[in-house]
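What follows is a short report on a single structure.
Every protein chain except one is present and positioned as in the full complex.
Then we have chain A:
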């Protein structure tokens, strides 16, 4: 266990150095989310009304947070595909290191980046009028849900990177695979208008669960009207769906990693 921690720390250090060398990477995790907050908050917000006269800017923040968690898929996928291409994975696999270390180092580093995004976005959110109303503990619990989703998405990205392998194609494929998840949710629009079957899918979508969970924990306006289980207990549903996804995706990624060949 101690060895695993050492390995993961060494590899996390590697990824942090990448960020110092390529500061452009920081733009993706800081500026882009800020732009999203502003666009959704002001541009769309001026044209939308939340049922029950809720504040739209408070309403959409949870949705934007989850969107940014989702973008971790592409980041992790591209990183893994890069390592495969240039032969580093071969080198790592020939070392007496823990077999989970490479993927853990990757997913933890990418998670740290998404956490940074959260901090920046929260600051901008506060500026434009978003508030969490239920105290520090519940506020942090909401961010905990977001990071769990982010961590799950990092592993999902690692799997995509290991399977797709081409650094050029991986980003497109990652967004194609995640797009339906992101939009078939309650992030930006209420679900009442959808056909029944889509509504059910959207309700069980981990994104929706995390969004609703955050709104509940933060005391932000919510549009939940359904009496379905996930809509009534979003926090538990979020933990459950992310947990199940992680339990499926992480072992699959490890397996793909152990079989990965450089060419």
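By definition in this document, contacts are C-beta pairs under 8 Å (C-beta built on N, C-alpha and C of every residue); 3 or more make two chains touch, one makes a residue touch a chain; residues count from 1.
Keep this in mind: contacts and distances are computed from a predicted model.
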{"item": "Which of \"Glycosyl transferase\", \"ABC-type xenobiotic transporter\", \"Peroxiredoxin\" or \"Na(+)-translocating NADH-quinone reductase subunit D\" matches, in UniProt, the chain that is not displayed", "value": "\"ABC-type xenobiotic transporter\""}
{"item": "Hidden partner chain, touching residue among A:38, A:88 or A:200", "value": "A:88"}
{"item": "Footprint left on chain A by the chain that the document does not show", "value": "3, 6-7, 10-11, 13-14, 17-18, 21-22, 86-88, 90-97, 101, 261-263"}
